[in-house]
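One chain of protein is taken out of this complex; the other chains stay put.
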Amino acid sequence: MQRIIIATAAALVLAAPASAQESARERIAEEYPELELVYVSRVNIGAPLTIGETARGNRRLIPITGGSFEGPEMRGEVLPMGWDWQLDRGDGCTQIIADYFLRTDDGAVINIVNAGTLCPPDADGNPRPARTSPVFEPPLGKYEWLGQGGFIGTIGFDPAASEPHVVITVYRAK
Amino acid sequence: MQRIIIATAAALVLAAPASAQESARERIAEEYPELELVYVSRVNIGAPLTIGETARGNRRLIPITGGSFEGPEMRGEVLPMGWDWQLDRGDGCTQIIADYFLRTDDGAVINIVNAGTLCPPDADGNPRPARTSPVFEPPLGKYEWLGQGGFIGTIGFDPAASEPHVVITVYRAK
Amino acid sequence: MQRIIIATAAALVLAAPASAQESARERIAEEYPELELVYVSRVNIGAPLTIGETARGNRRLIPITGGSFEGPEMRGEVLPMGWDWQLDRGDGCTQIIADYFLRTDDGAVINIVNAGTLCPPDADGNPRPARTSPVFEPPLGKYEWLGQGGFIGTIGFDPAASEPHVVITVYRAK
Partner (left out) sequence: MQRIIIATAAALVLAAPASAQESARERIAEEYPELELVYVSRVNIGAPLTIGETARGNRRLIPITGGSFEGPEMRGEVLPMGWDWQLDRGDGCTQIIADYFLRTDDGAVINIVNAGTLCPPDADGNPRPARTSPVFEPPLGKYEWLGQGGFIGTIGFDPAASEPHVVITVYRAK
């Protein structure tokens, strides 16, 4: 394995004496990866196709019909192909796996598989945030960094929009 | 699809007039998901098995031989089974896919598939952070939240350790 | 694990004396799973989108634009969504992963992920058969057996057809 030594005191937490642990915890705090915005996207969706009960649970298929995305380093359109292949699970959450393509304004076509969960409000009635783990496959070159990082997505809706859509915002862990 | 309305102004950025965009950007800034520590783990590894060149690139197999993890809400051991199935890619990075199991101190067995990349230093010789997208499959109950969120992992090494290992730290996007 | 005892002498081949091995080999011969036709499909395809070189190799995306399938126990249409996400590999073969949906004439929507390889002719110039491992996810009920078996697909072309297509024939291992 490539030995890329990354300065980290994290390991010390596990086996160090108390004072060392304290300083290790401080250093972890400093080294928390930060999230930076990659893009905000509006993904338009078509009428859901009900698959119904399968051997793994209830499924539906939500076609992706287009959209757009914009961020500090990339912008373009969502191609009108792909879908979200949803599964209602035993923990009360709906698993989403959205598989589709972005085309940047300079012509790169990038696959995104965005998996995560939509969960009901917690016991106190508070909404639970919807977080995803987007995985990209870009061509080499300008956007290859999309294939190298760890990313977090959020799922939201634009209250002002009239057509069916989701707002997917993607962040990169620096 | 379940309509879980999550307060977000993100979508406005795409289509709003200038002043609205400004305020939307502010709101996004406020709504950035934060990362909170789930655990720090030490994953012990055995001697790599060289697979060699495959149809997809050069591969090696790194056995996972045990370890431990500790965090604010969970702690326990890494089971001595599983491996990191690495692939050297055309972008100069090594893709890691580590598939193994955690056993908590109260007996839950949790699968983790931790995928990410180890990349060489950038053009200026600066190390590039190694970030992963861990995906968990826990039993229902106390740890089911591990199956619902978006997570980021980091890869490091403990300079003080004598045996082969990696330090994997996992964060949850709140 | 469920102990579904299936009569098989196969294991004896590994550890039995010579005469027993002979009879075991005979029994294996008798127990070879046979392939039975599930359906023949014509899958229409759109113009390929060139992705270009990625970290895993050269990729292209071939949209699936519709089609039909017919077999002894099922018939219907190929939905105009989905694609074949191809990868040129280091063994000279092109890996295909076609992900799309069938809709039967009685309304069931069934996901198929059909993975396999297209390889160049062998050293003697003879064509090499293209074989795939289709995996189905059907709703429960009439077609649930599609989610339970082992399947083999073949890839061909209809010389008489004028529009771009592939002929995918699917067999089930009895």
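Lettered A, B and C in written order, each chain numbered from 1.
Rule of thumb we're sticking to: a contact is a pair of C-beta atoms (placed from the backbone, for glycine too) under 8 Å apart; a residue touches a chain by one contact, two chains touch by 3 or more.
The structure displayed is predicted, hence computed values, not measured ones.
A.B. asks: Could you run through the displayed chains and say which ones the absent chain touches?
C.D. replies: Contacts of the omitted chain with visible chains: A, B, C.
A.B. asks: Among C:64, C:79, C:109 or C:155, single out the residue that touches the unshown chain.
C.D. replies: The single option touching the absent chain is C:155.
A.B. asks: Determine and list the chain B residues touching the chain excluded from the picture.
C.D. replies: Those residues of chain B that touch the unshown chain are 49-56, 59, 61, 63, 81-83, 85, 99, 101, 109, 111, 137-140, 144, 147.
A.B. asks: Just the residue numbers, please: which parts of chain A touch the chain that's not shown?
C.D. replies: Touching the missing chain: residues 53-57, 89-91, 93, 95.
A.B. asks: Tell me which stretches of chain C touch the chain missing from the display.
C.D. replies: Residues in contact with the chain left out: 1-8, 10-15, 28, 31-35, 37, 40-42, 45, 48, 60, 62, 68, 70, 84, 86, 90-91, 93-94, 115-120, 127-133, 135, 140, 144, 147-161, 165, 167, 169, 171-174.
Here is the rule we go by: only the chains that are shown with their structure count from here on.
A.B. asks: Kindly list the shared contact partners of chain A and chain B, in label order.
C.D. replies: Common neighbours, chain A/chain B: C.
A.B. asks: Suppose you list every residue number at the chain A-chain C interface; are over half of them used by both chains (same) or under half (different)?
C.D. replies: same
A.B. asks: State, to the nearest whole Å, the distance from the C-alpha centre of chain A to the C-alpha centre of chain B.
C.D. replies: 13
A.B. asks: Let me have the rounded angstrom distance from the C-alpha centre of chain A over to the C-alpha centre of chain C, please.
C.D. replies: The mean C-alpha positions of chain A and chain C differ by 31 Å.
A.B. asks: Please output the residue numbers of chain B that touch at least 2 other chains, ranges allowed.
C.D. replies: Chain B, residues with two or more chain partners: 90-91, 93.
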